[in-house]
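Handing you this structure, nothing more for now.
Note that this complex is displayed minus one protein chain, with the remaining chains in position.
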Amino acid sequence: MPRQPFIVGRPVLVVVDMQTGGGMLAEDVGIDVMPGHSDRVRRCELLVRAARDRDIPVVFFQEVHRPSGIDFGRELDGAEGVHCVEGVAGTELEPSLRPLDTEFHIVKRRYSGFIGTDFEIVLRGLGASTLILVGGLTDVCVHYTFADAHQRDFYVRVVADCVGGSSLARHEAALDAMEYLQAGAICDSAAVLCAFDSQSRTTLTEGTVR
Amino acid sequence: MPRQPFIVGRPVLVVVDMQTGGGMLAEDVGIDVMPGHSDRVRRCELLVRAARDRDIPVVFFQEVHRPSGIDFGRELDGAEGVHCVEGVAGTELEPSLRPLDTEFHIVKRRYSGFIGTDFEIVLRGLGASTLILVGGLTDVCVHYTFADAHQRDFYVRVVADCVGGSSLARHEAALDAMEYLQAGAICDSAAVLCAFDSQSRTTLTEGTVR
Amino acid sequence: MPRQPFIVGRPVLVVVDMQTGGGMLAEDVGIDVMPGHSDRVRRCELLVRAARDRDIPVVFFQEVHRPSGIDFGRELDGAEGVHCVEGVAGTELEPSLRPLDTEFHIVKRRYSGFIGTDFEIVLRGLGASTLILVGGLTDVCVHYTFADAHQRDFYVRVVADCVGGSSLARHEAALDAMEYLQAGAICDSAAVLCAFDSQSRTTLTEGTVR
Partner (left out) sequence: MPRQPFIVGRPVLVVVDMQTGGGMLAEDVGIDVMPGHSDRVRRCELLVRAARDRDIPVVFFQEVHRPSGIDFGRELDGAEGVHCVEGVAGTELEPSLRPLDTEFHIVKRRYSGFIGTDFEIVLRGLGASTLILVGGLTDVCVHYTFADAHQRDFYVRVVADCVGGSSLARHEAALDAMEYLQAGAICDSAAVLCAFDSQSRTTLTEGTVR
C-alpha cells in the first residue's frame, strides 16, 4: 500500500542507458540483458512522447567509457566485460530515444546517475521531486540510481515493463528491493500514462524552479 | 572466479549497524531482520579481535535518527517503520562491538556509509583500498555501502555469515547482486580470518598514508 | 544592488566553529584570528536568541580532529598548525553558543560544512533555502561553506560583524569574494535582526518540509 501519491511535486522522466547494445549479444557488448529489449524500447517511446506532450522534462542517460579504459574503476572486476566504450557499436543511444535540443543528455561513467554527473544540478534547476525511471539494467544502473535518489529524498518510481535486468531473476530481485525502499514505487507504463494524463500543464508550471 | 586478490592494498574492517535492535522484534524496532543475529554478533567479534591483533583498522557504523524525525528523508515511505531513533532502546551498538578510543565510530543518517559522513575522509587518511563488510542489513545498508564503495574504486568483500538481511530471500539476492559487481566479493568469516593471518604487520604498514 | 530578497524561502542560522580557541593565542591553538572574538560571540548570541524567538532553525558547526591526526588531510601543509583536536582546550564550543536539544550540532573535519557531514540532509529536511552565516574564520570555513552553499543553489548571507578572519586583510578579501558571488550577501547583525523580526511564524511554517 503506497504511502505517498504516485507523483509528488514536479516529475521528471529518466531514461537510463537505452543504448543499442541492449539488443545485441553479450559476447559483443560485454553485458547480458534479459530478452525483450525491443519491446521495452517501444514502450519507452510511448512514455517519452507522453512526457513531451505534457512538458514533463526528460533526462537521457548514456553510459560511456573512454577508450583508454581509465574511467572503468572496478567495473571490470565482476560479471560485466568491457562495455559502453566511446565510438564502439552498441554504445550509441537507441535512435528513437534521443534527447531533443531542449532536453537533457547526461553521459555517465558509473552505474548511478548521481555519480560524476551534473544530474543533481539539473534536477534542482527543474525543481524536480519525483523521478520516473525506465531503461536498464534493472539490477544495476536503475537500482543504484534509485537508491541514490531515494537517499537524496526524491520520490522514485520504476516502470516494471520498461526496465530490463541482467537476468530475469536479478530483475525481479531488484524490483523487490526498490519496492522495499518506497512502497508503490513499482508500476507499469499504463499507470504512468494515466498519471501524466491527469497532470495539467498548470499544475506542472506551479512546481516552479526556486 | 575472482579476478583480484582477496585483499588488495590496505584493508579496513567495516562493521555496519550492529545495533541491539537487530535482535529485537520488528514491531518494537521498526525493521524485520532474519534470524541469527546473536550468532552473527559472535562471529563479528572474532573478526574484530583478529583485526585488532593485526592492527587492521576497524570502522563501526551506527544508524541514528534525530528524535524530531527531521533526517529520515524518504526512509519511512517503504517497508521500514520508525527506527534507530537517538536514545531509544535498540539504537545503541551491541556492547561487544564497540570502538576502542583509537578506532572509528561513524554515525550515519542514510543506508550508505558514504552519504552524509566523514567515511571517505577516514578511508583516505588510512590509505585504505579494500573494505571488508559485516553487519546488516545485507540488502540495505550493506548492499548500498558496497555499491558506493565499488563506484568509488574500492575493493569490497562481504562476509556472508556475518551479515543478515531483512529476509532470507533478500539477503541472498543482495549477496548475488554484490558478487555480480566484484567476482569473489562474497566470502565467509573463516576466509577472512585466514587472510588476516597472512597479513604481516610489515605489509600493512607499507600501505602508508600518503 | 542585491538582485534577490534578503531572505528567500526558509532561513537557517549557521554558526560556524564558534569555539573557545577563537579567543586564545595562536601559539596555543594553532590558528591566528583577528581581534574582537568576544565581541563577535556577544553579537552572535543576539542572533541566536532572535532566531530561537522566531523558530528559525540554528545549526552549530564544530571543527574537531581525532587525536591521531588521521583526518587532518592537507590542513597542516599551510599557515595553520595542529588545531581543534578532540578533547583539547580551545576545541569546545563557546559556552554561550551551544545547541539546544532540538537544534543541530554538526562536527566537521574540513573547512566547508558540506564536506563529510550530514549538513545537506538536515537542510533538505528543514526545507531551507537561505543560509545566514556567522562565526569563523571569514576567509576559511565561512568562505568555503559559502562557496559550497552557493554552488548548491542556496541563497547565502554573511554577517560581517559576526565573522572574524585569520587577519583583517584576509577577512575583508573574503567578504569581497562572497559579495562577488551573491550581490547583497554581506550584511550586518542589525539587518538580520530586522529581517527576523519581519518573519512571521506563519510565513516560516509555510516553508514546509517536503
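Labels A, B and C are assigned to the chains in the order they are written; within every chain, residues are numbered from 1.
Everything that follows uses one rule, which is that a contact is a pair of C-beta atoms (placed from the backbone, for glycine too) under 8 Å apart; a residue touches a chain by one contact, two chains touch by 3 or more.
Not measured: the values here are computed from a predicted model.
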Selected residue (touches chain absent from view) among A:39, A:53, A:118 or A:197: A:118
In chain A, positions touching the absent partner: 68, 70-73, 102, 108-110, 115-122, 124-126, 209
Positions on chain C where the hidden chain makes contact: 3-4, 73-74, 76-79, 110-112, 115, 139-140, 143-144, 147, 150-155, 166, 170, 173-174, 176-177, 179-183, 185
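One rule holds in what follows: only the chains that are shown with their structure count from here on.
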Computed distance of Cα centres, chain C from chain A, in Å: 38
In chain C, residues with contacts to at least two other chains: 124-125
